[in-house]
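Here the complex is missing a single protein chain, while all its other protein chains stay put.
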Amino acid sequence: MSVLDDLLLFTALASVAIIVVRRFASVSKLSVIVYALATVLLVKMSALGYGGEPIYSSFTLNVLGQNLYWRFDSLSWFFALITVVIALFTSVFMSGAWAEKYCQEHSTEAYGLLQAALVLNVLSMLVLLASGDLLSLFIGWELVSWASFMMMFLNQDKVARKAAIKYIVYAMAAAMSILMAIAMTYSMTGSLDYVQIMQAVAHLSNTQIALLVTLYGVGFGIKMGVIPFHLWQAAAYAETPGPGAVFMGAISARMGLYALIVIVVQIFSLTRVAAIEIPYTFLNMQNILAWVGALTTIIPTYIALKQNDARYLLAWHGVGQGGYMLLGVMIADSIGTAGGIMHVFNYATYQAALFMAVTAVMFRTGTSNFSKLGGLVTQMPLTFMVMVVSIIGLAGIPPMNGFVSKWLVYRALLLDGEPLLFVAAVIGTLGTILSVYKLVHNTFLGQLRLEHQDVKEAPLSMLLPMLGLVLIIFGTGVMPGVVLDWVAAAQNAVGIAPITHNLGGIELAQGGLDMIWVTGVMFYGFAVGAIVFYFLGGKSKHIHQFDNYAGGHFLTSKVRYHYSNHFYAGLMHLIGGWYKDFFKKLEQALVSLVSFLSQLSENFYRSAQPAVLVAAVAFIALWFIMSSFSMPADTGTVAPITQGIQGGLPK
Amino acid sequence: MSTITELLTELFLMPLIAFMVGLAMVLMLRKIGARLQRRVGPPLLQPIFDIVKLYGKDTQVSHGLIHDIGLVMAVGGYVAAEIFLPVPGMDGIADKGGIITLSYVMMVPSLGLALGVGQCANPNGSIGISRALTAMLAYDIPFIIVVFGVAAHYQSTSLVGMIEYQQAHQWGIFEMPLLAAAGLFALQGMMGKQPFEIYVAPAEIATGPMVEMSGKYMGGLFVMQTFQLYTAGVLYTSLFLGGGSNWFEFLLKIFVVVAIPMSVAFVFPRYRTEDMVRIMWKWPVMAALIGIAFVL
Amino acid sequence: MSKIGNIPVNAQAGKKRTNPLAGVFDELVQFCQSRSMFMLHYCTGCGAIELPPAMTSRFDMERLGIQPMVTPRQADILLVTGYVSVKTLKRVILTYEQMQSPKYVIGICSCTVNGGMYWQSYATAKVLNEYLPVDVYIAGCMPRPEAVIEGMRRLMRNIEEGKGHAWKDYFQRYDYYLGNQQHLFGDDWQTPTDIIGEARHYGLETEQTYGEHTRILEQHQQPLEPHKMRIKF
Partner (left out) sequence: MDNIVLLVVLPLLAAFLMPVLARFSEVVARVLGLSVLVFAIAIIINVWPQVNSQATSIAIGGFMPPIGISFYVDQVSILFALAIPVMVLLFWPWQRKTSIREYSLMMLLTASSSGLVLSGDLFNIYVFYELLAVASYSLIAVQGRAVSIAASFRYLLMGSVGSVMMLLGIAIIYTQTGTLNLAHLSLLAPLHLDNMAGLAAFALILVGMGVKAELFPVNNWVPEVYGSVSSNLAALMAGLLSKLAVIVVVRIMVLLFPQPEAMQLMAMLGILGVITGELVAWRARDFVRMLSFSSIGQLGLIFLAFSIPGDTGMMAGIALALHHMVVKPALFMLATGWSGSLENLSGVARRSPLTVLLFVLLILSLLGIPPLPGFWAKYLLMVGLAGQDSAVYTLGMIAVPLAMIVEIAYLFRLVMIMYRKEDTVKVKAHSKWGLAIAASAGAALIAIVLQLQPAGDKLTTLAQQLSDRNYYIMTVFPQFHTAETGMQSIK
């Protein structure tokens, strides 16, 4: 029994246990313990984070001539750590007051199912991450898909259900694409084992690799929600019950990235992918993937900008941030991939914190609609702080961890001389800054609504995990080296030169980064700013929000004096027309096409003259015979068996 | 030991110098404006008068803790940013960050201000911030292309490295004239001067973000403005004009850099937000992209 | 009705210094205050037309450190330029209350002094300093820009000499001003600004701050305590 066995077995048993006790209140405590223990097991494997040898599971399966096995390498461990830690935070978040309220509003059963869905998600992700060959990868992949579906399915609202079914259709498309790719891989290389495929890749032609990369890319890309498959994700994640959205938003879609790294980076290797030139363009396959990443950073981010619901805004950002990871990984040098992989960690921390904050706001106010919020900072200051720290991370501003990974991506693009990709990434970042300000402003700043005068701070059980995440966001922002160690090990595992780094960042001849210094100086600056502010100026008086400049107008609670609708009106005047919902229309066109074909087929089956049809078929067949066949001379004689024997067995 | 003393001196001196020079720049700005309008303009110490008066106000309103912290971040962020900007004889910690870090550190004051203004609960302020952020989206794209081009040209993101290169070879403006032009254009937007000052729009949204700022809050913004002008000047000088080998040359350059947009500013009315975005995404971006094509 | 020029000025400064800079460099601050005046011109009437020439190249007030500002928060001087109708006065008072001390009021045109040609109007407040502590009146119909600038210089001198304290009077004798305001607007008059709270906060209250009028105010005033940032689970 290896540690991996322990981990998988433990999680599986825990799933069973949680499903069994789902109707009891103790399920929340049980789940916290489960994830805590799973974290401990992962920590026991921590050698993997520093370049240890892969750990194999002793359980293997031999079916239809394929040997399925499971193992953890540094990359899997990195992803697994994020998964389990986020699950731990989520389970704490959903254990106390949130659980009580959810049980009241829905039922204990519903809450138990949420816990069950969470643990099944974790289990399936661990299985996926542990996969050692393409078949086990696919099995894990589908388990993850369906576990996600289960999570989304828990919300019974119509919108949520619609999103869930959309998801499942997309997920099926992904699965089918991957299955096709796996089948083709098998027929091209004769194996589904990573190592053997890696050896066989050298013999494949460029077209074959291009085809495989496309199919795998489509499959895994759908899960990541990359352009043009981004439509399903935001609604599906946003409508999941609070903690579910936290977990799914933070890590679920990243499984696509994991698989993509394994397949495209580790097995096919990016140099091989880069060697595939696309005819009639200057691009190669790697550029295409990088551009998909870049477009994914832009388009969903700007869709997020238009959202009027905090959950949707965040979920759309989730889609957009995936683009950075893809972009980073596709840069293919050690800095870029480090940025891409590190962004998974950073993103998971702040996205979880952001969703938690939004869930906390929903918990207290019952809404996440921007038009019905505002001014909550006085009521929920700690939640506000969590959100601010997280959006600083999301926007990639120092000293939070999001900055480091984005810096690495930018740096790599700079050194690579990719101006357009760089600009695309920056456009994405700027859009992020715009929309996160909208998020924090419309939720926490501005005028407090009358009905929210008595709103309280989020309960401790929800606050503690948020604050914990804030510590991680800040801590790994100041000392990115902690995470970069693991990233370097993961890079090593997939065959990329690991990034050279130190605790504060990386040191390069042509301009490095040392976050400890950067943070230090920033706080020095803030200290100076505070001295200037608090000691050089006089005393100030905190005043009521109605005591506000309104051109001489007297403000009362009757008239709302708050700006949240059409938040970027000026910008939208210009770019509003660019939102043509192109992809949505494309999707609708596809549905219409299916509908049309379906009607055609139905007409066939409904036709009243089936016999005529068959007769027509028969006629064609007969005509076929008459035109090509003449009767042999010796009709009617039974050919002796010896004739066959003399002829020998057919070959 | 000497390095630590040196660093401590730099930590203290660099923001201080930035403030002093910034004050002079504000004065220059107002003087240029006045002269263009055939006025005399303010007396020499007017920027100091304003700031001292604002800090000396007896009462001032705060809309809450975030309002205060926002101002701390706004000033503090720039204080920090100054330490990333190498000046003659002082590099600060420019080698620990480089140009990318600097451009992101420069967002911290904006973010702080945006948060502070947000808590004022005044829609004029929020509208101002939304316009300011849109403006940032507008000018940052050409600016970042310029930064990319420059960094790609020098094969470095370190400002110190860039300056050294230019002093050894040739100024960036001669090697990359298109990028320099685009950078100047973007600079105009970055400093929030006409025709790109829609977000302060005094008449319609009551100076936007500043609407609820009084006393030391407003004073903080004045201080921030000095830093802002100084930073813009120094950044452009470092990228294109070879920094400065001595203080005289350096100051001359940064004043010239700031003077150009100022002179342009007062002969323009202002663009609407969308027109600003449109123009920023059209000409400077085009120039910068062509410039990059030459550089690469 | 008080006489013209009988500007109630209490030269006594506030009880406690809140501003270390003000405490240490009192003179400097006063000097700077006099040399940097941001004005909010509340263009109530025709007098406003004289301000653009005063600001632009002909007379250029900026050389005196005077420049326009658009919100009361940033402004030091409230220019009331012309007749003040009852309806306008409410806004003027709110605007004044939203300005930050030290703040000064300059009444421009005869209408602010005694009602001017609107003397007989039922809808016009005649004497501005019944409702607000006015520092300087600039009479005339309308006063020329030179006169406006002269008035400004007068105010500057006053400030520099430490005599610009009319604003304290508003806090110290709030009941008086409030009474006049209530007389004009009715008993349910109130602004969203918390003058009493401010007076208390900055130590500017006297016995005359309170009175029968403030009691009337308290009876129906909306609570103006700010939303305190609090952590309550």
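As written, the chain order gives the labels A, B and C, with residue 1 at the start of each chain.
Operating definition for what follows: contacts are C-beta pairs under 8 Å (C-beta built on N, C-alpha and C of every residue); 3 or more make two chains touch, one makes a residue touch a chain.
Source: prediction; values computed, not measured.
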**Q.** Chains on display which the left-out chain touches in the complete complex
**A.** A
Q | Candidate in contact with the missing chain, chosen from A:Phe282, A:Trp578 or A:Tyr605 | A | A:Tyr605
Q. Which is it among A:Met1, A:Val63 or A:Ala509 that touches the chain not included here?
A. A:Val63
Q: Using the touch definition up top, pick the residue from A:Tyr35, A:Phe72, A:Phe89 or A:Phe153 that touches the left-out chain.
A: A:Phe153
Q. Of the residues A:Met184, A:Ala200, A:Val482 or A:Leu508, which one touches the chain left out of the display?
A. A:Met184
Q: State which residues belonging to subunit A touch the missing partner chain.
A: 61-65, 135, 138-139, 142-143, 146, 153, 156, 161, 164-165, 168-169, 172-173, 175-177, 179-180, 182-184, 186-187, 594-595, 597-602, 604-607, 610-611, 613-615, 617-618, 621-622, 624-625, 628-629, 631-632, 634-639, 641, 643-645, 647-651
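Following the convention adopted for this analysis, only the chains that are shown with their structure count from here on.
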Q.
Considering only chains that satisfy the touch condition with subunit A, which of them also satisfy it with subunit C?
A. B
Q: Give the label of the chain whose average Cα location is farthest from that of subunit C.
A: A
Q | Between B-C and A-B, the pair with more C-beta contacts | A | A-B
(Q) Can you compute the centre-to-centre distance for subunit A and subunit C, using the mean CA position of each chain? Integer Å is fine. (A) 59
Q.
Quick check: how many Å separate the C-alpha centres of subunit B and subunit C?
A. 36
Q. Listing for subunit A: what residues touch at least two other chains?
A. 375, 377-378, 381, 448, 536-539, 541-543, 545, 547-549
**Q.** Residues of subunit B engaged with two or more neighbouring chains
**A.** 55-61, 63-65, 206, 211-212, 215
(Q) Taking the touch rule as given, give the residues of subunit A at its contact with subunit B in the complex, in rising order. (A) 375, 377-378, 381, 384, 388, 392, 395-398, 403, 407, 410-411, 414-415, 417, 419, 422-423, 426-427, 430-431, 433-434, 437-438, 440-441, 444-448, 504, 510-514, 517-518, 521-522, 524-530, 532-533, 536-543, 545, 547-551, 561-564, 567-571, 573-575
Q) Can you name the residues of subunit A that touch subunit C in the complex? A) 375, 377-379, 381-382, 448, 453, 456-460, 535-539, 541-549, 552-556
Q) What part of subunit C is in contact with subunit A in the complex they form? A) 18-22, 71-73, 90-92, 94-95, 98, 191-194, 197-198, 201-202, 222, 224-233
